[in-house]
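Structure incoming, see below.
Only one protein chain is missing from this complex, and each of the others stays in its spot.
Entry: chain A
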Amino acid sequence: MAPHLNVLRLPLALAISATLLTACSNSEETASTVPEAKEAPAAEATTKSDVVEHYADLAHAKFQDALTAARSLDSAVDTFLEGPTEANQEKAQQAWFASRVPYQQTEVFRFGNAVVDDWEGQLNAWPLDEGLIDYVEEDGYQHELGNQGATANIIASTEINIGGTTVDTSNLTPELLAELNEIGGSEANVATGYHAIEFLLWGQDLHGFDSGAGQRPATDYVQGEECSNGNCDRRAAYLDAATDLLISDLEWMVAQWAPGQQDNYRSQLLAEAPDAAIQKMFFGMGSLSLGELAGERMKVALEANSYEDEHDCFSDNTHNSHYFNGQGIANVYSGSYTRIDGTELTGPSLSDLVAELNPELDETLRQQLENSMGALQTMKSTAEAEAEPMKLDMMIAPGNEKGAEIVNGAILALVEQTGSIEQAARELGIDSLKPDDAGHTF
C-alpha cells in the first residue's frame, strides 16, 4: 500500500538483493498455509490460459470479499455514529480489522495490473500526514518535508488552501474526499481509504516504541456539548463519507474482474497472450515479496528504527497487514484462496505449470512460501500473544534484539522466495520481469 506512484524511498530497499542468494536448505517445520503437493497431473495438462483465467477468478473472489467486509465496516461505522459509545467504537474497530484481511490479500494484484495500481491510491495510500484530516499532537508530529497540506485539518475547516489552491470543504461528501486525496500533489496527503478511516477510528499512536495503539475517545463523535476535540459533526460526516467512498471504489474493482463482461479489465487480460498475463502474475508476486513487503514495509522501518514507517500505525495491526500480504503471494502461486465465509477456491495454478517442467523447483518454491508464511506467523503470534504482546512498533525499537530477529526472519524468507519466483518465471519462458512502465513515464 505504498503510495501508488513512484515511492521516494525505493532506492533504499535496493540493498536487499535476491540475485546471489542460493536456495536455502532451511526447512524447519512451519505452519503450513500453502496446500500440499497436487495429485499427479490429470490426463489433460494444465494450460497457461487455464491458469490465467483462474487468476482472474481469484482476483474477483478477493475483491468481492473485500467489498463484503467493507460493507460490514460501513454498517458498524453507521451504528457507531448513531450511538458513539466505546462499545460501538470497538465494534467498528473490529470491523476495520476484518476488512483488512481480504483487502491485504488483493495487494499482490496491484503490481503488474495497472488497473489496480492506478486505483489503489484512493483506498490504501500510506504513509499519511494525518494532520491533513484532523487534529494532531503539535509536539512531535512529523510530516513529509515540504508538504503544505500536512496540517490543513479538513475537519476543522470549511475551506482549505494548499499551495495556492482554495477548496470549499463545507460539505464533506465522498466525491469531495476523492478530490482532496493527494491534494497539492503530495502522496502523503491521504484523505481517503483504509488508513484515513483507521486514523478516524483510533487517532494518533502517541506511544512511540512502547506498548499501545491510538486512543481516540469515542466522545470525538458525540454530537452536542459532550463532543471532545471539537467539530464532532464534521468528524462524523468525514468518517461516514470515507466509508461510503471505500464501498463504491471496491464495487468498481469487483466489476473489473467479473466474468461474462465485454469491456472490463478481465476481458482485456484474457484476450492478451497468456504469457503476458503470466508475466503479470510473477511480477506481482516478486514485487510485493521483495521491494514492497520485505523492503519498503519492513526493512526501512527496522533499520531506521522508524515507527513512522510502521504500516498500520494507528491501530497497531501491522503484523496482520504483512501476514495477509504474504498469504496473497502464496495464493497466486498455489491457485487457492480461503474466502471469508470459509469456502475454498482452488483451480489451475502456476504451481501446476512449474511442476510439469521442473518438479524440484516447484517443490522448493512451495517450501519457501511455507517458510515465509511461517516467519510471518511468528510475527503475528508474537504481536497477538496474550501475555506481553510485542507489536511491530515495539519489534523495531533500538536494541530490541528479539524483535529485530523476528522481522529479519520474515525479510529473509521473502528475499529467498523471490529468487525462486524469478527462476520459476524463467522456467515458464518469461525472460524479463522488468515492469512495463505504463503510467510511470512522461
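Throughout what follows, contacts are C-beta pairs under 8 Å (C-beta built on N, C-alpha and C of every residue); 3 or more make two chains touch, one makes a residue touch a chain; residues count from 1.
The rule is simple: contacts and distances are computed from a predicted model.
Undergrad: I want to check something: the complex is missing a chain, and I'd like its UniProt protein name from "Cytochrome c-type biogenesis protein", "Sugar ABC transporter permease", "Imelysin family protein" or "YceI-like domain-containing protein".
TA: "Imelysin family protein"
Undergrad: Touching the absent chain in the whole complex: find that residue among A:D74, A:E296, A:D393 or A:E416.
TA: A:E296
Undergrad: Given that one chain is not shown, which residue among A:D74, A:D352, A:D393 or A:E422 touches it?
TA: A:E422
Undergrad: Who touches the missing chain here, A:F80, A:W96 or A:F111?
TA: Answer from the full complex: A:F111 touches the omitted chain.
Undergrad: Among the options A:Q204, A:S287, A:S351 or A:T378, which residue touches the chain absent from this view?
TA: A:S287
Undergrad: Across the whole complex, list the residues on chain A that are touched by the chain not included here.
TA: Counting only chain A, the missing chain is touched by 2-20, 110-111, 127, 142-146, 182, 184-188, 283, 286-292, 295-296, 303-306, 308-309, 398-399, 418, 421-422, 426, 431-435, 440, 442.
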